[in-house]
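Here's the structure, in structure tokens; my notes come after.
Note that one protein chain is taken out, while the other chains of the complex remain in position.
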Amino acid sequence: EKMQIRVRAQLFAHARELAGGVSEVSLEVDDGWTTAQCFEDILTRFPALKSLASCLTLALNDSYVDKNAPPILVRDGDELALIPPISGG
Amino acid sequence: EKMQIRVRAQLFAHARELAGGVSEVSLEVDDGWTTAQCFEDILTRFPALKSLASCLTLALNDSYVDKNAPPILVRDGDELALIPPISGG
Amino acid sequence: MASANGKVVEEEGVEDDVVEIKEKPLDIMRYMDAVRDSSAGAIATFSGTTRDTFEGQEVLELRYEAYETMAYRELRKICQAARERWELKRMAVAHRTGIVPIGQESVFIAVSSIHRQDALKACQFVIDEIKASVPIWKKEIYNNGESWKQNSEFLTRNTT
Partner (left out) sequence: MASANGKVVEEEGVEDDVVEIKEKPLDIMRYMDAVRDSSAGAIATFSGTTRDTFEGQEVLELRYEAYETMAYRELRKICQAARERWELKRMAVAHRTGIVPIGQESVFIAVSSIHRQDALKACQFVIDEIKASVPIWKKEIYNNGESWKQNSEFLTRNTT
């Protein structure tokens, strides 16, 4: 039976607004899940995010997740972030 | 008989120092003289300037005199300047 | 680091650079003083200021938001990247968050170097990189709506 691990997901800017103001979610997922799977899980819980999904970039522990790279497994205590297109500077 | 005209010559920086601190000279020259002739006149009066002469650029009424352009005649009341290589900025 | 004769050579590094994200007006002079150095001959700075118009529409207010831990990390990476490309003395980069009134600085960058080319080029590089990678967002508030802006520099870099 798979262990459950805890991943903290943060939603920023437009993503947070579409999620009804939710800025942080504590996910309990199976050990062995990837960042993409965690993302899908969040979209299931906050369907309004689907309209933004194709624009969203993920970050894991303060580093961008490259969509073209091999899948990355999340570990217990990891921090995921949903990053809409940035506009600083 | 040629008219005499008055040209004010200013010496800056290293040129002024070589001229023993003289910063301004009132030249009385023949009407029809060129800037180059005025310059030669100054070199005659302040021979120590000769060591700097090849580095000096002239300006007439706040505009650089192009060494390669046709000679420019000075007029009464003109301001000549002896400009050593600049070092501002 | 030790030099060839064994003496310890002090080298400016990104650990000395000033990197700040704060919900207060940016103190420009403090950042300029932070990069001023008696061995440097040049300081180049860039300020991004908030505009009162976007495509003909009047902007009433701007709000900035940052993913702070990651933004700090990305800013330091940018400073390090700049140092690898140019000979720099000191750097200071600051971004404001929260409401930024029209005409005020949202971002400020200051770089010092011995020769001006390095500071000028590094300054341009830093603002370009900030716009491409630092997780900070801007929202424009208009009379009749609001809009989360998107940097083309980020979209270009992240197009699969």
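Every chain is named by a letter (A, B and C) in the order it is written, and numbering of its residues begins at 1.
Note that a contact is a pair of C-beta atoms (placed from the backbone, for glycine too) under 8 Å apart; a residue touches a chain by one contact, two chains touch by 3 or more.
The shown structure was predicted, so the numbers you read here are calculated from the model rather than taken from an experiment.
Taking the complete complex into account, the chain left out of view touches B, C.
In the full complex, chain C makes contact with the omitted chain through residues 28-29, 32, 36-53, 102-103, 112, 114, 116, 119-120, 123-124, 127. Listed by residue number, the positions of chain B touching the unshown chain are 10, 12-14, 55, 57, 59, 62-64, 67-68, 81, 83-89.
The rule we apply is simple: only the chains that are shown with their structure count from here on.
Per-chain Cα centroids separate chain B from chain C by 49 Å. Our note on geometry: chain A versus chain B, Cα centroid distance of 74 Å, whole angstroms. Each chain gets one centre point, the mean of its Cα atoms, and the points for chain A and chain C are 27 Å apart. For chain C, the set of residues that touch two or more other chains is empty.
The set of chain A residues that touch two or more partner chains is empty.
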